[in-house]
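I have a structure I would like to understand better, so I am pasting it below and will then ask my questions one at a time.
All protein chains but one are shown at their positions in the complex.
We just call them A, B and C in the order they show up, numbering each chain from 1.
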Amino acid sequence: MTEIIDAEQAVRNIREGMTVMIGGFLGVGEPLLLIDELVAGGVGKLSLIAVVGSYPGGGFGVGKLSRNRQIARLVTSHIGTDPELVRQYLAGDLEVEFNPMGTFIERIRCGGGGLGGVLTRTGFGTEVAAGRARIEVEGEEFLLYTPLKADVALIKAHRGDRLGNLEYRGIALNSNPAMAMAAAYVVAEVDEIVDVGVIAPRHVGTPHIFVDALVRGRDHQERKLEFTDLWVDSGRLQ
Amino acid sequence: MTEIIDAEQAVRNIREGMTVMIGGFLGVGEPLLLIDELVAGGVGKLSLIAVVGSYPGGGFGVGKLSRNRQIARLVTSHIGTDPELVRQYLAGDLEVEFNPMGTFIERIRCGGGGLGGVLTRTGFGTEVAAGRARIEVEGEEFLLYTPLKADVALIKAHRGDRLGNLEYRGIALNSNPAMAMAAAYVVAEVDEIVDVGVIAPRHVGTPHIFVDALVRGRDHQERKLEFTDLWVDSGRLQ
Amino acid sequence: MDAREFIARRIAQEFRCGMVVNLGIGIPTASANHVPHGVDVILQSENGCLGLGPRPSRAAADPDLANAGGEPITLLPGAATFDLATSFCIIRGGHVDATVLGALEVDSQGNIANWKIPGKRVPGMGGGMDLLAGARKVIVALQHADKDGDSKIRKHCRLPLSAVGVVDLIVTDKAVIEVTAEGLVLREIAPELTVADVVAATDADLILPATVATIHV
Partner (left out) sequence: MDAREFIARRIAQEFRCGMVVNLGIGIPTASANHVPHGVDVILQSENGCLGLGPRPSRAAADPDLANAGGEPITLLPGAATFDLATSFCIIRGGHVDATVLGALEVDSQGNIANWKIPGKRVPGMGGGMDLLAGARKVIVALQHADKDGDSKIRKHCRLPLSAVGVVDLIVTDKAVIEVTAEGLVLREIAPELTVADVVAATDADLILPATVATIHV
């Protein structure tokens, strides 16, 4: 059963040392309100699973967690947009496991979908292949990556109905649907909460059975202002 | 580039001995018009990949291909609904490779998605595990299944736009989106063809880059009558 | 009441509010008709939905909506549809709380055979093996004896297995049997039977607890 709670309650279950997946991609589709609460709570030594780092320049969305030094370990595909992550990594204060992005998301899908791992050509002949199991299939070798799961996933969708069904919008789904399936406790931040039946069955991106808690975040208009400021200030929008 | 053609043209590329994927599940989401044309053309010795057999009782949808003895080899999860498939299989006239349904669809997704294979617990301790490679991942063993691809996929969607983007409806998507990615030549039968822009980007189930040809099939109302008759005649609808 | 309805009714008593349940074809599907009022189970169909509703009227039947047996269905408010790849992530990933499946045989080790009779009946496993491997609880619905009167509850399955050591509960027209690490425990018997009747009708050894309840349906 999905409960509708506030952001502060939703992150209360996250304790030091836990593995937390956070959905989104450079701010877009990130649960910004939940991240703010996680920063406010200050819980440390998190093992974070996030596809990329902060919006370029740092300090936005998941970038607030690195700035607040709450991450001990990071599984990701890219940290270059977050100077703070790069600094902590080069200083040896942060352990980072780099994954090709397609491998990263597929590992999460395997974790949620009960598959034993990912077999991919990506990375052959590079240092990411070092020490990794190679599996021969029909005469060709593939690298084996293990599934990823988490204690908690903080995800973001456009709308949620009162049962917990989620509808995504634009390209803001990115890593969210996969993470929704791969964590023991899943919190979804949404722009609006609607009555059951408003989201048509074929427009449900994540079925309610995966969603433990629903949190009303900023609405679409508030987010439009927030991203417009972000984009204009960083020279990406005229 | 997707061409809009008729059903007869669309199946003309299918030649004896080819591997053909056909989407759908017991009639629902099957490209019924394309199957009719394939039966009319009579091309034989097909290697068919279809998740299950005919609508129960046989002779409907893909069941027309078995009745017309066009299938030499079948990769599937279930043939029990089609007496003709069962008969040909028991007589040794048809080679059948049985796959657990979840493994079946994941093999196709691997074929389309460039992954090396499926690692699954399903089937351990059963005869489907016999002779199959076992891969140990983090101390647990998984069965390895190879990817599936095809020369041609015949799929079915609700609507297609003039570019070839497909929108699915109800539960009729089933195996269609995966098959769309895994064949060299993909034909989609749709209830209606609409202008570009009518299908919103987030409602596209299969992007047009996967669709080589679009065929206008029976419309929704015609299909409703066809399925009502089927269901009433077989005692599944009052 | 016929045996099939008896079994379906007893199985429905296993359902709890909010459970995600996948029902096999036949008796398992029929059990949905007997879910107690106020218990909302969420029915999953492996061909691609969560939130299966009752059968449609002829007017409401939709050519794009059917269950895994090919029967027309409705979707309840709050339902979700998805493709097979996602459907089996749900199933294999442990997100289905319980599956109810028919079987040819089950045995003392929790093994189940339900996909073929070599040389005779070879329907295929469909989604059954994935459900057996992935569902958190496996309930098997079957008649206690086959048509020759032979027990389907075996010491060891004779037919090709569908999964090893996965069955949690066996519900037949004669008994409810729990599969434990120690073996099969007889929990309930049909009203007209004695414990001795059930033991005699069962090939597998049954562990008899202090109290064996009577099935009420």
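Things worth noting here:
The rule we apply is simple: a residue touches a chain if its C-beta (ideal position, glycine included) is under 8 Å from a C-beta of that chain, and two chains touch if they have at least 3 such contacts.
Model, not experiment: these values are computed from the prediction.
Taking every chain of the complex into account, the omitted one touches A, B.
Contact with the chain not shown here comes from a single listed residue; of A:Thr2, A:Thr19, A:Ser47 or A:Ser175, that residue is A:Ser175. Screening A:Lys45, A:Arg121 or A:Arg134 against the full complex identifies A:Arg121 as the residue touching the chain left out. Touching the chain that is not shown, out of A:Thr2, A:Thr19, A:Ser47 or A:Thr76: A:Thr76 (per the contact rule at the top). For subunit B, the residues touching the chain absent from view are 1, 109, 111-115, 161, 163, 165, 181, 196-197, 201-202, 204, 207-210. Remark: the residues of subunit A touching the chain excluded from display are 25-29, 51-52, 55-56, 76-81, 86, 89-90, 96, 98, 100-103, 105-106, 109, 120-128, 158, 168-178, 205, 220, 223-224, 226-228, 231-232, 236-238.
Quick note on the criterion: only the chains that are shown with their structure count from here on.
By the document's definition of touch, common neighbours of subunit A and subunit C comprise B.
Of all chains shown, B has the CA centroid lying nearest to the centroid of every protein CA atom.
Mean C-alpha position of subunit A lies 37 Å from that of subunit C. Separation between the centroids of subunit B and subunit C, computed from CA atoms only, is 28 Å. Separating the CA-averaged centres of subunit A and subunit B is a span of 33 Å.
Counting partners per residue, subunit B has 106, 120-121, 168-170 as the residues that reach two or more other chains. Shown for subunit C are the residues in touch with two or more other chains, namely 49, 75, 81-82, 88, 91-92, 133-134.
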